[in-house]
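Only one protein chain is missing from this complex, and each of the others stays in its spot.
Order of writing sets the labels: A and B. Residues in every chain begin at 1.
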Amino acid sequence: MSLASHVVLSLWALAVVLPLVWTLFSSLKDSRSINVSPFALPDVLHWDNYVRAWNSIGVARYLLNTLVVVGSALVLVMILGAMSAYVLARFTFRGNAFVYYLILLGNTFPIFLAVVPLFFVLKNANLLGTYQGLILVYVAYAYPFTVFFLHSFFKTLPQEIYEAAQVDGAGDWRTFFQVMLPMAKPGLASVAIFNFLGLWNQYLLPTVLNPNKDKYVLSQGLYSMASQQGYNVDYGGLFAAVIITIAPVLIMYVIFQRQLQGGVSAGTMK
Amino acid sequence: MTDVTEQNSEGSLSRIVSSGLPRRDFLRFTLVAGLATPIGLGLAGCATGGGSTGSGAPTVAGAAKSATNPFGIDPKATVDVVIFKGGYSDQYAIDAGKTYDTTWTGSGLAKVTSTTKINTELQPRFVGGNPPDVIDNSGADSISFAGIQGQVEPLDDLLEAPAIGFPGKKIKDILIPGATDPGTFDGKLLQLNYFYTVYSLWYGAKLFKDNGFTPPTTWDETMALGEAAKAKGISLFVFGGQNAASYYHEFALSMAVRQGGVDILKKLENLDSDGYTQEPVMTAFQSIEKAVKAGYFLPGGSGMIHTQAQTQFVQGKALLYPSGSWLENEMKDITGPDFAMTSLQVPALAASPKLVKGFHGAAGEPFIVPKGKNPAGGKEFLRNMLSKEAASNTSKLVKAATIVTGTVPADGFGSTALASATKIQNDGLSEVYNWRYDSFYGMGKQVVTIWNTFLSGGMTSADLAKQLQGLSDKVKADPSVKKYTVS
Partner (left out) sequence: MTSLTTSKSPTAGGTSSAPRGRRRPLSFERISFFAVFLGLPLALYIYLVVSPIIQAFYYSLTSWSGYDANPAFVGLANYQALIHDDLFWTALRNNAILAVVLPTITIVLALALATLVTVGGSARGQTRGISGGGFYRVVSFFPYAIPAIVTGILWQQVYSPQGGLLNGFLDAIGLHNLKNTPWLGDPNLALGAIIVVIVWSFVGFYMVLFVAAIKGIPAEIYEAARLDGSGRLRTAVQITVPLIRDNVSTAVVYMAILGLDAFTYMAILAPTGGPNNQALVVTQYLYSNFTQAKYGYAIAMGVVLALVTLLVSIGVLVSSRRQQVEL
């Protein structure tokens, strides 16, 4: 049984890792060998792909923009999402269920549908093509998911703790920030990881709302390169840019993946 | 054959309202094709809705018009130029900017920038009433011209202006015949299509030489070549069925026109119910069907995209490939150094084709001058771009022909592809032909799907004709689609 499990899991791991290895190798090959012999090992290591990707393709700039936008949006949406989830989970008031489902609704609509009107909303607010505008949009679109996951998480926190805080004379604000929020850490961590990945790979929103090249985020830069397909595409540079894009994500994940243990389950199990 | 009379020729075609099929539109739907296009499209509507109707009066005060300053530009004013940075990159336009600066002995007056996403990036500028003075409206993310047609300057006076580097000649005298057709709308020139594309078959001269093959001139020779190649384990054709099966649509129609004359295009352009049942068209379809049935196509084409198919082609796995003259540029990093890509006139379907030297050629890469700050400067920039020096420099840089005649030397700047395409072009200019209905009415994707099935053997030539006819019939029956007619 154990052996069989290992065989199955190993095959699966291979199916997962091989394409990644392929991407890595491709990032070290030139356009010709990527296309002519896509699965051969690189004969000469084209580190120049990385230099090109970093400098002339502009990945360095994109990375900085991405860190600003995704970082700010992540912090904001985690705070706002946690606050709303907490209120909806722990307080009974008229319209609670309505608000909760209104927020859930946001999960179901394709972003595709909203993006054109959204352009005008931002334009009218003079936020088009600004960091602030993009950050707010990211926050708004990650908000439903965040509330959805943290809602059930806050429900599981023992009522006794809340009572204890009340007995101590802590107000609503202090109870949340000093008692409830720290308790929700595992849940917050896992939702943060999901949000980070979602925002890091977000493409449609920045493409439409962030047209200024100086403010491009990474995923946008990648798509812009690949959308040149049909012309003479710099495949080596493209794959090098891909590696630069996914490497930080994978490293972040490997470092923080332990947080997912317990975090997610506590978040969704009643 | 049909009731068309001899008086029709390319001249009438030239008056077609069109959006210009050219090279790039061919691939409009390629891959991720810039999700942003539709969004941008939508935005343009509100651009006009937002109060700026785009057509503000120029804000740059002009000087008096003269022979040296035909548009009366203010030589001190900046010209803002945005170039599509695609297969031709942007150096040619930056250099043209220098030509402009030299002409006007200022410095930094022409501000040339480039992007791959014309529509996404320029939309806000149209919205803000601040469009650039010249736009190279190309690529997968270009602005749908229908949406801004009312917001661009007519360029007819450009044609009447003196040509730089051609003493005593006007611009209109130095352009390849028919070059302004694709950019002419209701009799007005609204886009200047700068590059000239020759559509033909392509082959690797070295591969042919090594195997003792001769480039075929008739369909019978083509089939014989297919048999000879098969014996050596090489395929005759390859196709990228996933997004570029339509290249064979172009190929088939091109052969049909060469055989039957430009008149057969009339029914197709007018979406007549018997467009595809015309004899030369049917013959072309049946001929390709024979090649499919004989197994002359590289297996698996239906699952490939154009780059995969073209990679097989430049590796010598297939002998012939139909495409526009952008092919060399597109594949330059993948093609081996001694492949010697060469252009070949489409074969004659039968004896005595109507067009002996004819070829499918069209100007592409539309440049527009929006009604903005400095339209006079925009036109002056285009005039400089059409100068002998700039056009020649462009062809040298990008190994592609512009619409300016006589700027490509016989050796094609060392490119066999450019040299051979230029030869076909020079030989056949009096019999050049072009059509637009498939791109103009947005049939592209469905044409690909239908041809993909046909080329992978899943459909007879009769069904092919029927399904393509169905596309035309549907457009014809749709009252919401504005149509053009050819007479």
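The definition used in the following text is that a residue touches a chain if its C-beta (ideal position, glycine included) is under 8 Å from a C-beta of that chain, and two chains touch if they have at least 3 such contacts.
Because the structure is predicted, anything quoted here is derived from the model rather than measured.
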{"item": "Which of B:Thr113, B:Asn130 or B:Ser302 contacts the chain that the document leaves out", "value": "B:Ser302"}
{"item": "Selected residue (touches chain absent from view) among A:Val137, A:Leu150 or A:Leu188", "value": "A:Val137"}
{"item": "In subunit A, positions touching the absent partner", "value": "1-2, 5-6, 8-9, 12-13, 15-17, 19-20, 22-23, 37-39, 80-81, 83-84, 86-88, 90-93, 99, 102-110, 112-118, 120-121, 136-137, 139-141, 143-144, 152, 158-165, 167-168, 171-173, 176, 178-179, 182-183, 185, 190, 197, 201, 203, 219, 222-223, 226, 242, 245-246, 249-250, 253-254, 257, 260-266, 268-270"}
{"item": "Contact footprint on subunit B, counting only the chain that is left out", "value": "28-33, 35, 37-39, 41-46, 48-49, 53, 144, 146-148, 241-243, 298-305, 308, 312, 317, 442, 445-446, 448-449, 452-453, 456, 458, 480"}
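Please note the rule applied: only the chains that are shown with their structure count from here on.
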{"item": "Centre-of-Cα separation between subunit B and subunit A, whole angstrom", "value": "41"}
{"item": "Residues on subunit A engaged by subunit B in the complex (per definition of touch)", "value": "30-32, 35-36, 115-116, 119-120, 123, 128-129, 203-204, 207-208, 211-213, 223-224, 226-235"}
{"item": "Partner subunit A, residues of subunit B touching it in the complex", "value": "24, 27, 30-36, 39-40, 42-43, 46, 86-87, 115-117, 120-121, 123-124, 127, 140-141, 306-308, 311, 315, 329-336"}
